[in-house]
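All protein chains of the complex are present and in place, except for one that has been dropped.
Right, subunit A next:
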Amino acid sequence: MPSPLRKQASDTVTHRWTVYLRGANNEDLTHIVQKVTFELHHTFSNPHRVILQPPYEVTEQGWGEFDINITLTFTPDAREKDLSILHRLKLYEGENMPNTTKKPVMSEVYEEVVFSEPVEAFYRRVLATPPRPAPDLSCQPYTTPFDEREEVEKLRDCRARVAAMVAEVRKDYEGAR
């Protein structure tokens, strides 16, 4: 289950940002995830933010980048322990300080949650639930879809090059016999 996260740059006291968790193609996750806890920096008041229903997001204002610990609590029938993801809040794009464009700075990380040997009941229920869209996030228009094709192709290309190198070494090997 992919869960991208991001933040958004804004005006006034340097930045206003939002950290969120969403399904890969904006699917609804409530049949698997019971609640999401965002652990903010301790300088924030009440840094322990628990969100019980989608959209799972927290909006704050601040000036600094820090690590946010995002904990997923699964539905009780899954009988799974909480899963933690660490996400670095990104306020600045590159080295330039203020964000000149109107678009917010997005930093999304794709993750898949793999359930190994899930509880039978949970498994069947999840399989039976048809996917449905989730309520929109505040930054919905800026989210980017994830496409793995490009990555796959790049890696395949690298592997082809490595294979060529291996073939060369093997040729030398044969020649040395």
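Just so we're on the same page, a residue touches a chain if its C-beta (ideal position, glycine included) is under 8 Å from a C-beta of that chain, and two chains touch if they have at least 3 such contacts; residues count from 1.
Quick note on the criterion: contacts and distances are computed from a predicted model.
Participant: Would you mind picking the UniProt name of the chain not drawn here, from "Histidine-containing phosphotransfer protein", "Apoptosis-inducing factor 1, mitochondrial", "Pyruvate dehydrogenase E1 component subunit alpha" or "Myb-like domain-containing protein"?
Facilitator: "Myb-like domain-containing protein"
Participant: Hey, which subunit A residues sit against the chain that's not shown?
Facilitator: With respect to the unshown chain, the touching residues of subunit A are 1, 23-25, 27, 32, 74, 78, 80-81, 83, 85, 109-118, 123, 126-127, 129, 131, 145-149, 151-173, 176-177.
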